[in-house]
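One protein chain omitted, others in place.
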Amino acid sequence: MSLVQDIVAASLIVAGLLIMLVGSLGILRLPDFFTRTHAASKVDTTGIIFLLAGLAVFEGPTQAMGKLLITIAVIMLANPVAVHALARAAWNYGERPWSNGDDSGGRKSK
Amino acid sequence: MTNPSESVIIVVVSRALARLIQLFGIYVIIHGHYSPGGGFQGGALLAAGVILLRMTEGYRESQTETSTAAAIPLASLGALIFAGTGLVTLAFGGYYMDYGAVPVPGVEEPIVRYYGILLVEFGIGLAVMTALVAIFDDMLGQAPGGDGEHAPAESTGAPPKI
Amino acid sequence: MESFFVGATVALVGIILLPFYRVIRGPTVFDRLLAIGAMGAKTVGLVCMFGFLYGRFYMFADIALAYATLNFIAGIAVAKYFSRERSAEK
Partner (left out) sequence: MPNNRTTSASGSSRRHGYFWVEAGVLLVFWFLMSGKFDPVHIGLGLTAVGIVMGLQHRLPIGPRDKADQSLMAHSFRFPLYLPWLAVQMIKATWQVAVIVVSPRINIDPCLVEFRSIQQHSVAHVTLGNSITLTPGTLTLQIDGDRYRVHALTSRNADDLLEGAIPSHVSRLFGGSGEGAVCEGRKFKHEEEA
C-alpha cells in the first residue's frame, strides 16, 4: 500500500463525494422535474463511478477490484435507464417541462 | 403490468440486466459457503430477474423465460429436493440433513457434505424463485385458474422494432 | 486512512439525506420518486464504504451489486406503474 496509491484513492473519493453533493443540490435547487432528471442521471452516475473507482484504486488488483468494476458497469448501464424510464413515464402522464418565462412551475398539464 | 414496455432502451437493457441478475442469483446460491447468501437470497434474485422481464417484455412474451404453468410444479420439486436430501441421510442412519452419513464409495466425508449442502441450497433456490414468480403472477391475476387467465393484454402503443 | 474513511462515510450519509427534502416537499409524485431513486443509487456507494470500514469488502461487494440491480428493478416497476395508471384513466 504505497502513499501514491492512497493519495490517488483519497482524491478520487473526495471528487466523487463532491460530485454527488452537486447531484443532491441539483435535485433540491433546479426548477422542475425534467431539469432535476439531468442532475439525477449524469451527475449521480459520474459521482458513484468516481467513488467506486477510488475504492478500486485503494483496493489494488484483487478480486474485490473486479467486483467493483462489475458494479461500476452495472450502475453505468442501469442508472441512466432508470431515470429515462421515470422521465418517460412522467411525460406520458402529462408532465410538461418548465421553460423561461413560464410561471406555472412545471405543473402545467395537457 | 401485463403490457410490454414501448421504449427500446428499457427493453434491451432489461434483457441484459435480467441475464446478469439471474447469473448473479446462481452465483449466490453456489457460493453460499464463502460469502453472504445461500439458497433463499439467490432464489430471490432469480425471481427478480423473471419479474423484471415480466414487467418490460409483457406477460406473454416473458412466458418463454419461466412460464406460469411451470412455477408451482417447480416449487414443489424444489421443496422435494430440500426435504428429500434430508430424508436420504436418515435412511443411512444419520440425523436429518447429516450429509456426512451418506456412504459414497471413494469420496471422503467433507466432500459428500459439500455436495449435500449444494444440493439443498439448489432445492431452496428453486423453490423460492418459482414460489415468488407464482405469487407475482397471481397478483397480476394471470395465474392458472385465476380470474384473468384469458384477460386481453391490449397494447397501448406500437411495439418497439428491434 | 481509517479516519478518512469514517469522515467520508459520514459525509456520504449527509449527501444521501439531502434529497429527502424533495421526497417530502416535491410538487409532483415524480419528483419524489426521482429523489428516492437518487438516494438509492448513492446508497450503493455507501454499502461499499461500509465494506471498507468493516474490512470485509468482498462480502459487501455482493450486497452492493444486488442493491444496484434491485434499485433498477424498483425504478422500472414504479415507471411502469404510472404508465399503466394513465392508460387506465383513458
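Going in written order, the chains are labelled A, B and C, and every chain counts its residues from 1.
Keep in mind that, in the parts below, a contact is a pair of C-beta atoms (placed from the backbone, for glycine too) under 8 Å apart; a residue touches a chain by one contact, two chains touch by 3 or more.
The model shown is predicted, which means the values in this text are computed figures rather than measured ones.
Residues of chain B that touch the chain left out of view are 4, 6-9, 12-13, 15-16, 18-20, 22-24, 26-27, 30-31, 53, 57-58, 60-62, 64-66, 153, 155, 157-162. If you put the missing chain back, the residues of chain A touching it would be 19, 22-23, 25-26, 29-32, 34-35, 37-39, 41-43, 45-47, 49, 63, 66-67, 69-70, 77, 80-81, 83-84, 87-88, 91, 96-100, 102.
The rule is simple: only the chains that are shown with their structure count from here on.
Measuring from the averaged C-alpha position of chain A to that of chain C gives a distance of 10 Å. Averaged C-alpha coordinates give centres for chain A and chain B that are 32 Å from one another. Looking at chain C, residues 58, 62, 65, 69, 72, 76, 79-80, 83 sit in touch with two or more other chains. Counting only residues that touch two or more partner chains, chain B has 10, 17, 20. Those residues of chain B whose C-beta lies close enough to touch chain A in the complex are 7, 9-10, 13, 16-17, 20.
The residues of chain A lying in touch with chain B in their complex are 74, 77-78, 81, 84-85, 88.
Residues 1, 4, 8, 11-12, 15-16, 18-19, 21-22, 27-28, 30-31, 33-35, 37-38, 41-42, 44-45, 48-49, 52, 57-58, 61-62, 64-65, 68-69, 71-72, 75-76, 78-80, 82-83, 85-86 of chain C are the ones touching chain A in the complex.
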